[in-house]
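All protein chains but one are shown at their positions in the complex.
Note that the chains are named A and B in the order they appear, and that numbering of residues resets to 1 at the start of each chain.
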Amino acid sequence: MTTDTNIPIKNTRPSGRLLQQWLTPYYFLTPALAVLTVVILFPIVSNLFMSVHKVQLLKGGEDQFVGIDNYLRLLGSSTFQGSILASLRFTFLSLPLALVLGMAMALVFNEIRRARPVFTACLLVPWAIAPVVTGYMWRWLFHDSFGLINHFLLTVGIIEANIPWLAQPHTAVAATVVANVWRFMPYITIMLLAGLQGIPGDLYEAAHMDGANILERFFHITLPQLRHVMAVVFLFATIWMVNDFALIFIMTEGGPAKATLVVPITVYRFAFEHLRLGRGAAAAMILLVFLLSVSAVFIRVIFSSQRKQTRE
Amino acid sequence: MKQHTQKQIRAAIGYGVGGTFCFLLLLPLIWVASTSLRPISEMTQVPPVVLPQSITFNAYLQLWEAAPFVKYFFNSLIISASTAVLALGFAICAAYAFARFRFKGATALLMVVVMSQMLPGSSILIPLFQVIRNIGLLDTHVGMVLIYTGFAIPFCTWLLNGYFRAIPEELEHAAMIDGCNRFDLLWRIILPLAAPAIVAVGTFAFLMSWNEFLFAYVFTKSNALTIPVGLRAAFLGQYVNKYDQLFAASLIFSLPPIAIFISLQRFFVQGLTAGAVKE
Partner (left out) sequence: MLLALWITVGCGGDRERHIAGQPTRVVVWDFGGVPGHQEWIKGAVKKFNDAREDIEIELEIRDWATQRESLISSTIIGAGPDIIRCHHKYAVEFGELGGLLPMEQFEDWPEVKARIFPNVLEHVKYKGQHYGVPITMLPFVLAVNTDILARYDLEIPTTWEAMLEVGRILKQHDLHAFTMPAGLNLDTAYRFLALLYGAGGRVFNEDWTRAGFNGPAGKAALGFLLRMKNEGYMPAAAAAYAFDENAAHWSTGRAAMSVEGPWWQDTVLGDYDFDTDHLALAQVPIPAVPLEDNVQGTLLDVVMVAITGYTPVAEEAWTVLKALNVDDPVWQQPNPKMGGIPTLLAAYTPGVESPYIDLAQLAESARRGIGWPGHPAITQVQRHIADAVNLVMSGVASPAEALDQAAIEVNEILSDY
């Protein structure tokens, strides 16, 4: 860490120099902080206020203070409860799948020595593509008459008639989960791969000499070593999946029958279709609190395992 | 001996499975590309065929005429580029402050900056809408650049902060004795040294704006509409549906991100995994 006061600066009066030195970091910070305040910090606080008011968007009237009425109505409404369920369902179906697949692929890719950039490049593509495009792509793939997936399943004989994927609640959820896993698994693979490469090889050799087989080596060495990475992955993946709007919106718009109406879409609907901004803000607050709690849990795990690592 | 063949087998499996997996991963894209290259009559035929039977580039030619698509493209370009420049500028300054100065509230502010990137978009969507609306920046390029800059700054600052701290200070000490002020230091010494990180961070900001949907959807209506929103409007509009053009446009739209990700993959992987994996 630098201590500024020891660095001589020529040609300034002593008192002016101190003031200038003291202010300099703030000059550097101001533009970024100004933008952050306007775009993020102020809105977050404002959201809290809006959530306890009945906000009049268009009639030009005063906002009414309604206390926790918005929250109560939300938590009591079956639509919102369904929305929370949809979010949980979406995230906690996608996450394990993406993790398992990602782990498997990381293990496979770990064996590849040459031309690794090519493989990494392939992995990065699903991630580079805009969620909108991913949404349209998978919507087309799951199309009941013209989609590739039905065609494949029919040809192979797994199904006998086209499945209207996006028109039935359960299959629509499945379709969005598949698209989501496709999109996130590369990130998970890359992270886990980096983690795998950080595991010292002698651990494996020692285990091999002790007679451990592949599975035992995996569960007793690989997984524990990867705990830190996995916690980070879990954290970010959960945050990104719970927050996701574009992918689901394009694929199903929250349907059918609100089966994929995840909380971000509900927030949007409340605010911009039903024009109930107060209630939308309340829904957003609930989402925020949930995410902060999840983050808090994982951050503790991450930091504790970090401390453990440095101690080892 | 046994270990060697084991290694060979494992490598073979690695390449084989890995290769197949990559192919399957990219199959949806291939399907989309194929759809964009075939005439509509072939697209809606049943059963669908993966590779096009007759290739036509019609979609790629016609999509530019789909009334406002050109406008959307330029909007995306202008907004994303401006965001990259602005976010980069502000983040460099802020990161420099965090990296080189010890001042009151430094840790707290840094935490605030870093935590900002974890906040869900939906929790700022509504109040931000009110703010932008009241300032009169709804559906304007300025408004979108402002919003996206705000989104990009936390991550950019955090990454650059880490990078700047790794640069030894002796160079700056020497320059300061020679009479450089802080800004000169930043410009002449730090920036050239941190060039790779700056490039990576700038492209991140660019891509984040390029791909963003929700805020573009809510905050733009016709003037500042970007491509993600425009895909809906231009090709699947009220009485229009042109799947081939939709996918052609999607592919064109995806080229910059794919190209950037692939050419800068080392940085991205490094940036992602830094701090998560013990070195």
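Following the convention adopted for this analysis, contacts are C-beta pairs under 8 Å (C-beta built on N, C-alpha and C of every residue); 3 or more make two chains touch, one makes a residue touch a chain.
Just so we're clear, the structure is a prediction, and the values are computed from it rather than from any experiment.
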item	value
Touch partners, limited to displayed chains, of the chain removed from view	A, B
Absent-chain contact - pick from B:136, B:179 or B:196	B:136
Identified contact with the non-displayed chain, of A:195, A:256 or A:278	A:256
Contact partner of the left-out chain, one of B:38, B:100, B:182 or B:242	B:242
Touch list for chain A against the chain that is not drawn	34, 58, 60, 143-146, 162, 164-169, 172, 252-259, 269, 273-275
Interface residues of chain B (partner: the chain not displayed)	40-41, 44, 67, 135-140, 142, 146, 221-222, 233, 236, 238-243
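We take it that only the chains that are shown with their structure count from here on.
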item	value
Chain centre separation (chain A, chain B; CA means) in Å	15
Residues on chain B engaged by chain A in the complex (per definition of touch)	10-11, 13-15, 17-18, 21-22, 25-26, 28-29, 31-32, 35, 43-48, 50, 89-91, 93-94, 96-97, 100-103, 106, 109, 112-113, 116, 118-131, 146-147, 149-151, 153-154, 157, 169, 173, 176-177, 179, 181-182, 207, 210-211, 213-214, 218, 228, 231-232, 243, 246-247, 250, 253-254, 257-258, 260-262, 265, 268-269, 272-273, 275-279
Partner chain B, residues of chain A touching it in the complex	1-4, 7-11, 22, 24-26, 28-29, 31-33, 35-36, 38-44, 46-47, 50, 105, 108-113, 117, 119-133, 136-138, 140-141, 145-148, 151, 154-155, 182, 186-187, 190-191, 194-195, 198, 228-229, 232-233, 239, 242-243, 245-246, 249-250, 263-264, 267-268, 271-272, 277, 280-281, 283-285, 287-288, 291, 295, 309
